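A protein chain is absent from this complex, but the other protein chains hold their places.
The block that comes next holds chain A.
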Amino acid sequence: MSKSNFTRRGLLKTGAVSGAGLALPTIFTSAASAFTNEPTGGTVTLGFNVPQTGPYADEGLDELRAQELAVEHLNGMGDGGMLNTFSSQALEGNGILGKKVQFVTGDTQTKSDAARASAKSMIEKDGVTMINGGSSSGVAIAVQGLCQEAGIIFMAGLTHSNDTTGKDRKANGFRHFFNGYMSGAALGPVLKNAYGTDRRAYHLTADYTWGWTQQESIQASTEAIGWETVNNVLTPVGAGDFSSYITPVLNSGADVLILNHYGGDMVNSLTQAVQFGLRDAQANGKDFEIVVPLYSELMAAGAGENIKGVYGSMNWNWQLSDAGTQAFVKSFGEKYGRPPSNSAHTCYVQTLLYADAVTRAGSFNPCAVAEALEGFEFDGLGNGPTLYRAEDHQCFKDVLVMKGAENPTTEYDTLEIVEQTPVEQVMYEPNHPMFGGDEASLGECNDGA
């Protein structure tokens, strides 16, 4: 007859210990993962995901400069920059919620897969609570989706496609930068005044999400002022030589060429259009004109003299005279010896806006932060009164219409401000057809818990 060692008391003790042992990790886990990457020590880490290699590396470098400056200001170093002019006075220069701000950087390479890989690494290895930066809509949409899945906040950098806060909007993603629709709405009346209502436009368009949505927006706004659209030709990104796309323009019956290109493509297509004599040509009894709807200072400098007199639009420019802009330009200029670009500005502002939202929410929980950003109205950050609209997480503010300067004195003033288009003129409904219509939805906020 075998003898069992089990006793009632022993079984109870074993059960209690095992139960506690099994429950323990769950208790720890639930405490540790109230939300993704909850900062536990005296620091909080932000992730700056910008192109450090590839064709937009110079723009990425300028974004990094601004992000580093923002971290300095949040930690109470330097002159405080826009913290002194920001209408919200929640930030006190002692980090975020008393935690010192640190940052890590990733290289998007302006490739969606590389950008997602670097963002994933920053989330999983470095424990970042927010990702900011980038210079491409394709990248922004990809990283925004990743942040949504991971349960952290994405503060987009330079992304101008309607889709970012349109059909691809996400509850965890926020965009301060303007978009293609706003460019069209701002440019339309200016183009009407400059070139009249009887014009025929020919579009060359970068063949990806940004190009498509900008072209759609500009076509709608120019047709609204009476222009006719002759043709829209999609061009491969990075084509280099655009001559075979430009030469048909000459005999197409068009008298305006609209270049929906950005970066190096814009520099090349504009230069080649000028080389093929389009600026000096006459068509339909009028001077032939070129329009570049989205400008960047760095690219404008690259295009040299070819940009003179060409209209475009920007999110912000260092030549504005408001107090916020002046504070930022002074701070940035004294540190780096150059004025900031508009991509640098949007990344700086996004970093401050995130820190401010965390402080007002009293928590790093992304859903609390999102709630603090939704419907937030602020001023003093360079664009005048601004609204972070709750329905699509898009900032609404004035838009700048720019023109290539006739007599620039340095490489930094190759563009001049023509008009500060009031925000009312560039507003649209959250369910606008160009932004995904009624089907577009932010979805549910994800805190990763």
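The definition used in the following text is that a residue touches a chain if its C-beta (ideal position, glycine included) is under 8 Å from a C-beta of that chain, and two chains touch if they have at least 3 such contacts; residues count from 1.
Everything below uses one rule, namely that contacts and distances are computed from a predicted model.
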item	value
Per UniProt record, name of the chain withheld from view ["Branched-chain amino acid ABC transporter permease", "Putative tricarboxylic transport membrane protein", "Glutamine--fructose-6-phosphate aminotransferase [isomerizing]" or "Succinate dehydrogenase"]	"Branched-chain amino acid ABC transporter permease"
Option from A:P55, A:G93, A:G145 or A:P189 whose C-beta touches the chain left out	A:P55
Hidden-chain contact residue, picked from the options A:E223, A:E334 or A:E444	A:E334
Sole residue of A:D198, A:D241 or A:E377 that reaches the chain not shown, by the stated touch rule	A:D241
Listed residues A:V104, A:A194 or A:L250, member touching the removed chain	A:L250
Those residues of chain A which, in the complete complex, touch the missing chain	53-58, 231, 233, 236, 238, 240-241, 243-245, 247-248, 250-251, 264, 267-268, 271-272, 275-277, 280-282, 298-299, 301-304, 306, 318-319, 329-330, 333-334, 339, 409-410, 412-413
